[in-house]
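Quick one: structure below, then a few questions.
Missing here is one protein chain; the remaining ones are kept as they sit in the complex.
Residue numbering begins at 1 within each chain, and the chains themselves are lettered A, B and C in the order written.
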């Protein structure tokens, strides 16, 4: 019997970039197949070919042994392919259900959109993962995690023969992942072939049987996950051994940032804490607990309704990002595409945006200096490919993230706020970013890391604040740090009693 | 009324010269009490239409009839002008004087006013085909007069150029045609360019510059209005050809007079908007009083050059007197 | 920088339908304020006859603005509506004058409107040119064609029967008003109830997402321009019915009024957003303003001033009433 899905000699060339060369592998019906690789390895490009968004330069896709022409997304859907895209592909002004049925709406008398029916079916599809999402709500009113769940729900609607998931859990919490895992298992039982892309190896090991590993656009190998260790897979991905690094603290006793009674008009209430020089402070909590909002207050992006902030003992007013930047605070935001990058501008220009004053001391930009600093900072964050004049939108997410970190390094920021710093970022780059954060701390920077990945928090943080409902529910020192402890404080008591949602994962 | 032939104000046979009004219809009649008149014209951004309004006002004051004078916001605002005119019908004026943007944009007014039993007088420029009453000059004649000047004063002939108003506008079409036909028939002249100036000074300046550069031996320009002519004058001066190229405009606005006196603009065809306004309101009120006027009342125009500028630019009554003399003399 | 902070970040996110109607309520309040002011200043402003006048005078702009709204929602703009209307008008009119049966002549006018829209749409959707510049180009082109076709002369003498079609009245309302009301209802249904309406919002809201979801981008955009062309042609028929003549220079500057109505009504020129109800209210705001200023006998320079200030005021009132958002 021929496999459900087969890639045969797929190549894809973009001007100046060969994203895929001669990629071949297959996925059987009922198989959950992991697709692994570093940022820029070509995973998304391959899946975009599968879903008809790109056309391959060479090679073909076979479904159930027959070659299929996937010239556009409609053809791909007709061929039985459903896809969850890495970047959320949604229309904020349409409702959840309208987004899920976009392009193939249910109709009455083939004239009117059958709204009710769409909403009913949408609710059904969403129920498996998050029953609280209202299918009639405008998509724009949802949080990122919920929007990602909507994307998943959309793929489930199609009753496809092949479901491709490109980092479906990048914004999800462990408990949401568990429900997704059940859904995926059910799909597999029904004979669907699932291609699953994730940078979270534990997820891949948890649900996939086999995995294909890619590097720089070529297949390095396909493995049976029951037979190999995570370490072996990682070394296939990055082409070298990744040293297992231990947490090292560089915190001093000197208080750099002191926050007292900080509150926002909506989500944050009475938050107080200190941040020391050289310290990495983790902030954990459930989605919606107000972590992003807290960081935005500190970055001056939103205005606080009350509270006081001191830096090095001096009161500062943070009424705009400019104020915050002047005070030495910089935010690496959660939604890179929306809040981070200026897509048409180059890496250098994106990097220099926050420190124009430095690069243009006399009003005119010193481009030689800018180039030099860009080269230096980008080398430090290990940008790949190392093309400083290329528009940033053409880079993978991890490399965009590196450019934004570089932005704050260039601006001489002393307090760095990371919101989900490794969302959508591969193990190699993740290790690099962890390393970078530690180096920054060692140099005397103070860092706050908001993350939904508990292993990440534990790996990085000298101390952890757990937020719940907009306030600090607990402060945990390294000694008392564990996933259990964090979860216990993050989750409202009632839910714990119901025995739900335990962090389940092994360490990084 | 449907049996009325579409009006061509330039050729209509049922017409009378303004100077004949008193002779044929007697002194100004007594009006019903409380008579008030409403008027709408193209735009106040052009002095011509403001002067027309002054004429309305001065005659209104003279016979103690209040007159409301409105105008659209710009020359192209067709529906806005219709809205204004409809407002005037609704408000119960005894007579309407309208100077439409185009030949048809005020057509509904004719019908609405008829239903309300209000006479409508079409004053100058665009001509509503269904209009029962028209007061104004002969548009074509503007061009003809300038052409005649060239024929008389440049007996050797030569190259001439036309700068037209907005494409498709009645006055522009007629004036251009009058000039072109007359001067071509004379035989010795060559119309080397006839290009749009869009009633715009800058566009005309640029067009004239280009034409002069291509035809440095040009002997004259005719422009469809004075604003454009004044732009051309500047282009001619910039090209250093002011002694060789004659420039004519149309309308007789005060700036044109000033320029003629200064020896820059060669001439303009004045259609005496103030006087036109007076005549128009007089005719309209005679209609209100029940007199049966011919369909067209022709208003005066005259070619103004440096020689005669003073004769036509005095106070209202002096001009009236001069024009009555002209009329009596038959030109 | 206070405002910016608020503006870009802490934006309240209310319920979808709720939000939409809040936006329309803002426009409605704008209208009510303007009506109240004129009502207080102008005796007889609220007379039934005058209110009907306002509706009638707003109807042509409303008709165009509905098409414009759909185009704007799709992320485009149509500057060529006036010349499209002119071309459609002169062609219908010359057929009518030549004795062609009414339905055929009207159909020909509509076909011209659709064809003009099709060309705009193809240049935007398939060739990938910018809507503003495409329709700026066709603005001149279509106008020139109308002028060339007629030699610059108006087409006069439309048959009375034809004129009666558009000059009748129904339930005491001028037929033009009724027709535009029906068009508005259809546009509302299209936008709210049909897949095409969703496609418009999706294409204007996030073209890439729409493409990936399988929305026929090009066809959706082209259809929007064709509807705009069709409604321009309809406006042309209404107008020539009213005027009894068709001129090649008809429809000058119509695009600005139509865009203003759509924008006052809440359409975003960035695409993905717009409301049929809002657009109609916007057209009526502009219509009442013209009407009121005329009745007040405001001199034209001051009318122009008032036009500008009222457009700004309508946007401000709307902005204030619905908060920032």
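Just so it is clear, a contact is a pair of C-beta atoms (placed from the backbone, for glycine too) under 8 Å apart; a residue touches a chain by one contact, two chains touch by 3 or more.
As the structure is a prediction and not an experimental result, all values here were calculated from the model.
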Among A:186, A:231 or A:338, residue touching the chain not depicted: A:338
Hidden-chain contact residue, picked from the options B:38, B:143, B:231 or B:273: B:231
Of B:151, B:167 or B:241, the residue in touch with the unshown chain: B:167
Contact with the hidden chain (one of C:35, C:147 or C:285): C:147
On chain B, residues whose C-beta touches the chain left out of the figure: 44-47, 50, 73-74, 164, 167-168, 192-196, 200-202, 205-207, 209-211, 213-214, 227, 230-231, 234, 238, 255, 258
Touch list for chain C against the chain that is not drawn: 1, 3-4, 7-9, 123, 126-134, 136-145, 147-148, 152, 207-208, 211, 216-218, 256, 259-260, 263-264, 268-270, 301-302, 304-305, 307-309, 311-312, 315-316, 319, 324
Touch residues of chain A, complete complex, unshown partner: 14-16, 48, 52-55, 71-72, 74, 299, 301, 320-322, 324-325, 331, 333, 338-346, 349, 352-354, 356-357, 359-360, 363-365, 367, 389-391, 394, 407
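Here is the rule we go by: only the chains that are shown with their structure count from here on.
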CA centroid of chain A to CA centroid of chain B, Å: 73
Computed distance of Cα centres, chain C from chain A, in Å: 43
Whole-Å gap separating chain B and chain C, where each centre is the average of the chain's CA atoms: 35
Junction residues of chain C, two or more chains touched: none
Sequence positions of chain B contacting 2 or more other chains: none
